[in-house]
Structure formats: C-alpha cells, structure tokens
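A protein chain is absent from this complex, but the other protein chains hold their places.
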Amino acid sequence: MKALVYRGPGKKAFEDRPKPKLEAPGDAVVKITRTTICGTDLHILKGDVATCKPGRILGHEGVGVVHSVGAGVTAFKPGDRVLISCISACGKCEYCRRGMYSHCTTGGWILGNEIDGTQAEYVRTPHADTSLYPIPDGADEEALVMLSDILPTGFECGVLNGKVAPGSTVAIVGAGPIGLAALLTAQFYAPAEIVMIDLDDNRLEVARRFGATHSINSSDGKALDEVKALTGGRGVDTAIEAVGVPATFLLCEELVAPGGVIANVGVHGTKVDLHLETLWSRNITITTRLVDTVTTSMLLKLVQSGKLQPGKLVTHRFELAEVMKAYDVFANAAQERALKVVLKSD
Amino acid sequence: MKALVYRGPGKKAFEDRPKPKLEAPGDAVVKITRTTICGTDLHILKGDVATCKPGRILGHEGVGVVHSVGAGVTAFKPGDRVLISCISACGKCEYCRRGMYSHCTTGGWILGNEIDGTQAEYVRTPHADTSLYPIPDGADEEALVMLSDILPTGFECGVLNGKVAPGSTVAIVGAGPIGLAALLTAQFYAPAEIVMIDLDDNRLEVARRFGATHSINSSDGKALDEVKALTGGRGVDTAIEAVGVPATFLLCEELVAPGGVIANVGVHGTKVDLHLETLWSRNITITTRLVDTVTTSMLLKLVQSGKLQPGKLVTHRFELAEVMKAYDVFANAAQERALKVVLKSD
Amino acid sequence: MKALVYRGPGKKAFEDRPKPKLEAPGDAVVKITRTTICGTDLHILKGDVATCKPGRILGHEGVGVVHSVGAGVTAFKPGDRVLISCISACGKCEYCRRGMYSHCTTGGWILGNEIDGTQAEYVRTPHADTSLYPIPDGADEEALVMLSDILPTGFECGVLNGKVAPGSTVAIVGAGPIGLAALLTAQFYAPAEIVMIDLDDNRLEVARRFGATHSINSSDGKALDEVKALTGGRGVDTAIEAVGVPATFLLCEELVAPGGVIANVGVHGTKVDLHLETLWSRNITITTRLVDTVTTSMLLKLVQSGKLQPGKLVTHRFELAEVMKAYDVFANAAQERALKVVLKSD
Partner (left out) sequence: MKALVYRGPGKKAFEDRPKPKLEAPGDAVVKITRTTICGTDLHILKGDVATCKPGRILGHEGVGVVHSVGAGVTAFKPGDRVLISCISACGKCEYCRRGMYSHCTTGGWILGNEIDGTQAEYVRTPHADTSLYPIPDGADEEALVMLSDILPTGFECGVLNGKVAPGSTVAIVGAGPIGLAALLTAQFYAPAEIVMIDLDDNRLEVARRFGATHSINSSDGKALDEVKALTGGRGVDTAIEAVGVPATFLLCEELVAPGGVIANVGVHGTKVDLHLETLWSRNITITTRLVDTVTTSMLLKLVQSGKLQPGKLVTHRFELAEVMKAYDVFANAAQERALKVVLKSD
C-alpha cells in the first residue's frame, strides 16, 4: 500500500509499504478513507519528537472502514465505519480507569509516533474496542476527521481544563486549528466574551466568524493592554495557551484574572518563566494536558445534533496520492490560508 | 496601649500607641488576649513586603474579646470572645461572593500590613461581621490562634487546592508551621501516604509524630529518588510547596505524578522555571492561593470535635511585654526548636 | 402610595398604603419602575402560602430606583437603578456563606410574603447591599425584571441542579414561565436534545421557538413512550420538573435514565410516590431547591452580552394602576397566551 513515511529530520517520502496485519487480539486493521495532517506531524519532521523514528508512517487522525479485527475485539466487525482516536487506550490500566487515556500504560499517543499511523491506505489500531468510535449513518465523515484529535484537544485541554463557564471571559492565544477548536467548543458553555489573540489577521477574521467576540492582533505588543481595557482592568477568567512558546505563555500569565485559569494546550519545546513572585497570591490555576479523548462520544453527539460543525475547519482537500503537495500547503498555512487539509482515499 | 511596631527594614519597637477607635459602621475594636508571630512578619521586617509601611503595628493572628462595635455590626457585641481572621472580608463584593475573601476589594490581607495589626493590646477589625468568628464556650483559645492564619492556609492552599483524597500520595515540601498545618489537615482526607520533606531533622521528627508516614531530609539532594522509590517510580498525586524558593518549587515539578497537583503555599520573592517542555503532556495542575479563610467555621467544628488539635503547634509562650524576645526565638526557629510562639495579654 | 394587597384567600385589593420607611441600617427603599406577577402570587391568593398574611403587599420581582438607604448600606446610593432579587440575603450567616441565600437566617424569600413586596410604588428591601444588583447603563429594564426570580429559578433549580451538560438529553416537564426560563438557560450548556412536555400546544410552540429540539403534548398519556423512542429506550440525562404536582413528578421518575438527575423546580402542595423499588439501583439523583439567586450577576452578564434574551418572556404590559386587570390576564394564561405580564409605574 502507499504511505507517507518519516525519513529523518527534514525528510519524508510517499512510498510502498506492506499492508498492516493484526498483531494482538485487541487490534483492528482499518482501511482509511479520510485523514489529515497535524501541526505535530510538522514537529516530527523537524526532528523535535524523539519517540518517532525514521521509517515511521505518520498520521494520527482519520476515519475509515474496519477491514479485520482480532479475536478479542467485540465492539467492531469488518465493514463498520469508524472514527480513529489519536489516543490508543486499553481501558484497563489505572490511568485509563481514571479517564487519563493519554497515559495508558500500553497506549497513549502512539499512532504515527511509536507505531505506524494513518497517512496510508490501511492502519493497524491497537485496543480497537476502546480506541475506535462507530460513525453514525449519514454522518459527514470529512467533518469527523476533526474529532480524531483537534476537537477533543481544544475542548479537553483548553475548555474543560480552563473551566469555561456561562458569563465568563475567555482569551485564546493562538488562532491555529487547535485554538479555533477551543473557540468552537468554548461556546458550549456560553462565556460572555471570547477574545482571540494571534499575529495573523486572516485567522483572526476566521475566529470572528467562528464566534469570537473580540480579536486582537498581538504583533504590536499591546494585547495585554487591550484585554485589560476590555475587562475593566481585571483580566480574563480563562486564558488558553494554544501556541507553545514562552512569549505566549507569559502573555497568559499576565492576562489571567485573580481566581482564573491558564489552560495550556501548546506543545512546548523549552521551559518558561513562571512569575510566582506575583502569581503566588493571585489564586490562579495552571493546567497541562495531553488530550485524553474521553469526550469523543460527546463531541460526536454534538456533531449529530448540529451544535458543533467541525467541517468548517477544512479549507483544502487532496487525494492521498497528493499528500506531498498537501504537506506543502499545510506547512505554508498563513500564505495558503489553510486550516485543516483533508486527504481522501477510496 | 503597647504594640509591636515595624520601623523599617530590620527595625521594630515595642512602644506606646493610642488605642484604636471605630472608623466605619462595620468595624469592631477587639481586646487581644492571645496573638502570635508569623513567618510573614519576618518577611516584613526584611523589607520584602512593599505594602507594609514603617509605623505599622504588626500581627494578623489572634483571639480576644470584643470591646466595641460600629452601628452596622449585627453578629457581635462587646464582651463576645472572638477569633480574628487574618483576612478581612466585606462579604459583598464579587470576590467575596465567590468565596475569594483574599481578594476582597476593600479587605483581603490588610491586618498588620496596610492597617494596624494584632501584636498589641487592642486592634480595630474592619468588616467585623464577616471577619471575626465566635469562640465556643470552653474552647482552648491558645489553640484557636492557629486558626487565624496557618491552619486555613495549610488547608485551603495546600490540602484543598492539592485535591488530597482517600488513598492518595502526598508530599509536603517544607516542615515549618505552614507545612505542618498542611500535614495535620491533609489527614482529613485519609491519604495513604504523606511524605514530609525538609532540611531540619527536628522538624521531620515532629512531622512523623504529627502523622507523616515518611520523612526525608533533602539536604543530600536525593529526595526525588527516595520519593520515586516509594511510589514505584510514579511520583506523588499531590505536591505541596510550603517554602517559597525556586529549588523547592522545582522539586515539586519533579515529584508530581501524571495527573497530579502542585499546590503552592509558599510566598515567593522571585520567578521560577516551569519546565513545560516535559510537563505540557503530563496532565498536571499547579495552583496558587492567598488564603481565603473560607474554611474557618469548618476548622472550628473540627477543633471542637477533637479531630483537629492545633494546640500542638505551640512550642513557646510569652507575655505580650516579652514580644521582642519572642521574635528572637521565632527568628531562630531551628535552633530553638520553635514552631509557633504565643503571646499572651490580659 | 398605591399597592396591590392580599386580603385573604380569593381576595386582593389595589389600595392606598403608607410609603415604606427604612427600618434597619441595611435597608434600602426603592421606587419601583417595573414589576410583574408570579405564579406564586396566585398560590398566595388561593390561600396556599401560610406565611403570607392578609394585609400583605404582594410581589417579589422588580426593578427600580433607589430612594433612600440605611446607614450600613455601602454599595448603593439614592438614584441608583437596581434589580431587586426575590431573595433577601444577609451575606453573613452560615447559609449565605455557603451560597444558600434561600435559607438566610434573617432573609430568604420574605418579599411579598413575610414583608411587603414590590407590586407597589415603593418597597423596602432588607440587606440591600447583598440583595440588590446595579443595572448597567442602557440595559433593557423590562427584560431584567425576569432576573428577579424566574431566570435564576429555572437556571439554578433546573439547569444547574440538573447538571445539564454538552451533548446531554434534557426533558423539561412544564412549559410555563419557569419551564421556559429553564429552557433558555439550559442552552448555556449545549445539550444535544431538549424535549419540552406540556398540555398546551401554544406553549409548546413557544418552546420550539425558544430552542426546544422536540415538544410533546402529554395529554394523550404517551409522553414517556415518545421520550423512550427518542432516546433509544434509555431516557433522559436530566428531567426538570416545572409544574409541582404528583403526576408530573412521577413522569420524571419514569423519564430519567440510569445515572440521570431529576431536578425539581415545581412548588408541591402534597407528597409524591417515590418508586425506590425500581430507582434504588438506577444511580439517579433527585434535587430540590428554593432559588438562591447566587447566579444573578452571571445572568446579568449574559443579558449584557446578548446571549440571554429574557425580554421575550414578556407577552403583556400594563400600568401599575391596571394591576387588577393584569392579574386577570395572568390567571387566564392559557387563554390569553400570557407568559409574563409587566407592570409599569413612573
């Protein structure tokens, strides 16, 4: 089969690979019909993710059709249409029982990282019963690809950890796909204000269309002043960090009101300064989280009911055979006005 | 009356001052019968607390007898025996209504800081109805002095914020009075293990007597290894920082297990390094808090029921007239084996 | 001044009464500009509310202008435009500190019940600092009258107690003003389905306009079957009882899914059958609540932000002088297609 393979820092290839086989009783093999590219895939290609070795098929998002299942799989059978979670969860270990699938002792984020991923014609998914989700008849499968990773990530790491609440004030720093996923799902809780902060006017315009009540281009260094002005000097109840660099985390430290939460979503490559000399007495909470995908079923219900429309994050579509070109578009997201690019195969 | 007055960095005096008067309808004037010295008073004397100006009577802890009340006070009358909270709370502002008394817009920690405090024969207490607590008949008033500040601080900032739970594993870094207050109150939630970490063997011995299941002298730099060994390599569910310097906060970052909480209690004078490059994916929570004293009534009930015995934190007793000597003892706590020193007046 | 006075079961009069005076330092006297009639007023007129004695001025909802304040009032001054909460809260007692204003030891629901109420030109409001709310400039005062009682009642007793959550399924039994208030505020939490159940097709049509995803006229006794069909036989996550009779509570017992909540909002005059022989093992929660009005500030923010539009509950408007006619319309709500009738005075 054809697959997109990581070949070491800076290198990737679209090449022939053997079709995956069942390896454990809990496995399924899924024929991919739609997949996408994640910012994390770009991190891997930079060589930033030590667990991902050359030779690995990339991709941890996708929907498809079950091709075969192991002897222990009871919830799925060949022919079932499924959503693939970016997190594999055994459902049995202490972390899984606590709802921390991200730290499953035999799973977690392994797809397209420690095992071969979804940017291929087929993928082997371990712990299939608790890592795949049935797709309701008539669902828009392209839209559901957004539920493999970015929607639960924005929602769990940003919105739930950030304790967004009716009437509250939220700032989201970073209007990329993850920040926009936080924006879409923050609205489940009717905050009074959602302030989107980014450097890219195009993305800020998208954010306003997606429900942000205010947008701030922070390139002039005045984002803090503007948020303070908007909030009577108080700051925000929830600051969602959706970038992953020290400057944006520091901005969140400054934006957050007493009693507020900084919910980190960004993937950080370096330490940050935590200003406890002012924050120690401000009654704040800081959270970090690798997505657990424990809300996938709930997000599916909200898509089915029409209250969540993740399809609007898709800006570009390609055949799987065009994956190299799709990477180029996604890597030049600002210029291409790209959010999520979907790869299709049959 | 006599009072202990801050005279600028490094200077204090026990001197005559006019007896305080009612200034607002919500005020009470309380005759102090017992007060104590807090680590924060030593910070003030070092010049570290910018809000506290020379000339200020120090002290934010104490019990006494109501001497007079303003026209708006309905819950207390002269002659009532009362516990004075270190936090003044109006009960009306948005922060007070959310239970964040620490950020009361006309109160907070002002006693012995922005207004004259309790190390005196009398003190004026603003917002008396919501900042004083009636002392039950027959209560041990010396023990209750511990409820002005250190018990609610250890409990709210450390134990509640730290989400200590039945069967969980807790590390408390710092075995001073606040760390020990966290230790005493952590036991309300039946954690399976409480590991106390300090540099002073005497304090660690006290901690074991007070209920710590393990104690570690961290002077050899091996505290992390010992905690990892104790927890099967996993780390602790709750790490309570009760010192306030970068090294101890960093230790907490290393001690905390995935899914755990770092509850900061320490007063920090400088920023710390937050290692988001490892912590971003570990699903941890960090909290800061200036004590709100919202649990004072509950702690009083637990003292009355015998389940909390804060009196055992008192190691030294002095007359108020001996306050200068009491400060010397408290400032040399390790050598004097001092925890809390109580000052008595009649 | 003119006021609507309860004259014993079945009797009321619009008559002259002396203007109220300040009686305690915490009191305010407010000139009423808008008030309304509540279903509870009709209960009083039937003689069902033992605490309300003949001679009482009715009414516990309204907005107005502060006329005078007592010596202890610090948050308001004459001329301030204010929303009057139906619950008076001292902010000091143990219940108030726990956020249970409904059980304030010197307040609770007393307005228009144990003390004279708001269907008058002026009203005395005890505990003014914690029972009045400032009205933002430019706000629609008529809409805000809905925040005195019915919006917080539907929200606190129905939606919050009912733990409405994103993706969940909600049934609201009773499409009167309170049930509709629950419907409007349930949408703060993005449930996937909201099923409205009533006997009146007109109200059900209103419910659909206000956001119900399904409506059921239960007069044919098939509401349970329809809900089961809608939910794959499972029942609803939240059943909100907004009527107050045994039959509707029983329906909620039948509607609720395992793990679900029955949130009682209705005022009941008689006991009901609780079928523990089936419910003991179904992991359900039943809640009761007299509104605490602890969410009034939050609801005000949501009105200001445009996310809550309570004005659409107002169907009829009268001058205060027409109050007898307004009662007639409200008492024949179904026929008059009345939801809330607003009374205006200048």
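Per-chain numbering from 1; labels A, B and C assigned in written order.
As a convention for this text, a residue touches a chain if its C-beta (ideal position, glycine included) is under 8 Å from a C-beta of that chain, and two chains touch if they have at least 3 such contacts.
This is a predicted model, so every value here is computed, not measured.
Enquirer: Consider the whole complex, including the chain that is not shown, and state which of B:Ala13, B:Ala190 or B:Ala247 touches that chain.
Expert: B:Ala190
Enquirer: Among C:Ala13, C:Ala247 or C:Leu274, single out the residue that touches the unshown chain.
Expert: The single option touching the absent chain is C:Leu274.
Enquirer: If I consider the whole complex, including the chain that's not displayed, which of C:Cys38, C:Leu290 or C:Leu308 touches that chain?
Expert: C:Leu290
Enquirer: For chain C, which residues touch the unseen chain?
Expert: 95, 98, 100, 102-103, 244, 249, 258-259, 264, 266-277, 279-290, 292
Enquirer: Hey, which chain A residues sit against the chain that's not shown?
Expert: Counting over the whole complex, chain A touches the hidden chain at residues 25-26, 71-72, 74-75, 90-92, 94, 96-97, 129-130, 294, 297.
Enquirer: List the chain B residues touching the unshown chain?
Expert: Touching the chain left out of view, chain B contributes residues 165-167, 185, 187-190, 192-193, 213, 297-299, 301-302, 304-305, 307.
Here is the rule we go by: only the chains that are shown with their structure count from here on.
Enquirer: Would you mind checking which pair of chains has the most C-beta pairs in contact?
Expert: Top-ranked chain pair by contacting C-beta pairs: A-B.
Enquirer: Measuring from the mean C-alpha position of chain A to the mean C-alpha position of chain B, what distance in angstrom results?
Expert: 42
Enquirer: Determine the centre-to-centre distance between chain B and chain C, using the mean Cα coordinates as centres, and give it in whole Å.
Expert: 42
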